[in-house]
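Note that one protein chain of the assembly has been removed; the remaining protein chains are unaltered in position.
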Amino acid sequence: MAALFMPAFIVVTGLVVPFTTGGDADLDYERAHQVVTWWPVRIVLFVVVFLSLFHCAHRIRHILMDLGLRAVSTVLAVFCYSGAAAGTVAALFVLGTL
Amino acid sequence: MADRRITLEVFRYRPDGDGEATIQDYRVPYHEHWVVLDALNWIKDHADGTLSFRWSCRMGVCGSCGMMVNGEPRLTCAVFLKDYYPSPIRVEPLINFPVERDLVISMDDFLAKLQAVKPWLIRDDEEPPEGEYRQTPSQLAQYKQFSMCINCMLCYAACPEIDGIPDFLGPAAIALAHRYNLDSRDQGQSQRQEALGGEEAVWGCTFVGECTAVCPKNVDPAGAIQQAKVASTKDWYRHVLLPWGKR
Partner (left out) sequence: MRGPLRRPFPRDWFVRKGAYRRFMVREMTSVFIGGYIVFLLVWLYRMGQGPEQYQALVEAMRHPLAVALHMLALAAAMYHSITWFNLTPAVMPLRIGEDRLPNVVVAITMGYLPWMAVSGAILWGVLR
């Protein structure tokens, strides 16, 4: 999921959003807001964020274990996966209250 | 020309002595068609009869001659001296395994791991059919690749994760479990799931992929593990979403 969506997301938020403008900042906001609050977009965003966060948490944990922190792998697990869970809850909140 | 030689730096260790593990150099006759195993046999026959190592078939079938050759896990009957000559060749026992003596490693752990995945056809109905279970060529093709393993353990010596997870099932055992799970005649997937599902099995794997790179039989254990991860994830979701369903 991360692999499919991330590059395009980054292009959009990193290049399209800051550097293409219709000249009217309020109108830009309106349009962006409109796109993001469309329900299918919200759902896709949520699923992508949720899956990618856990994917990243798992990999980061394993990188740290590979780099020599294997002794504290349980601590890392708690830390990484609860971080991902917190991010997922945050995504739920943010997307739900847009 | 007549007397070209090549140096083999050989790992020596005797469990009953008191010295540390050492590296011993041997000057071995160089022949273009010799493999590292030929050189080891020459040492054993002509230079030092105390050197211990395993071998049998000399043709990449039995899987007993695996060693580290210049740091890479290889079948020594399949590595030619000419690919290294005139540089010296370092020969060590497979890493990630306890060394019994010289180049001989202990495979007890490995065999126990193979056993742990129940590598046989499991059927719900005990009675075997009249004759044999029938299988189409495409059903055979599903798992054939994963059944080619010769238990040479090179994949274990290529895996950087095993050392940190002593009970990690490891590539060949997971590939073997997957081979039976993919077999149309088998019904034992749920019985293997427990051994296969945890941090000490598929989720201990980070997909480094070196097991597949070193496998002399193209078994692709790394692929098998990832496929087993997918299967295991599906199994988990099925449990969570359909707890009442038959697994």
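Here the chain labels run A and B in written order, and each chain numbers its own residues starting at 1.
In this section, a contact is a pair of C-beta atoms (placed from the backbone, for glycine too) under 8 Å apart; a residue touches a chain by one contact, two chains touch by 3 or more.
It should be emphasised that the depicted structure is a prediction, and the values quoted were computed from it without experimental measurement.
Here the chain not displayed is in touch, across the complete complex, with A, B.
Residue in contact with the omitted chain (choice from B:C62, B:A78, B:V99 or B:M148): B:V99. The hidden chain makes contact, of the residues B:D25, B:D163 or B:E199, with B:D163. One of A:L15, A:V47 or A:A71 touches the chain omitted from the figure, and that residue is A:L15.
Subunit A residues in contact with the hidden partner, per the touch definition given at the top, are 2-20, 25-26, 28-29, 32-33, 35-36, 45, 49, 52-53, 55-57, 59-60, 62-63, 66-68, 87, 90-91, 94-95, 97-98.
Where subunit B meets the omitted chain, the residues involved are 13, 15-18, 21, 93, 95-100, 106, 137-138, 140-142, 160, 162-163, 206-210, 212-213, 220, 222-223, 226-227, 230.
Everything below uses one rule, namely that only the chains that are shown with their structure count from here on.
Centroids built from CA atoms put subunit B at 39 Å from subunit A.
Residues of subunit A that touch subunit B in their complex: 59, 62, 65-66, 70.
Considering their complex, residues 160-161, 164, 206 of subunit B touch subunit A.
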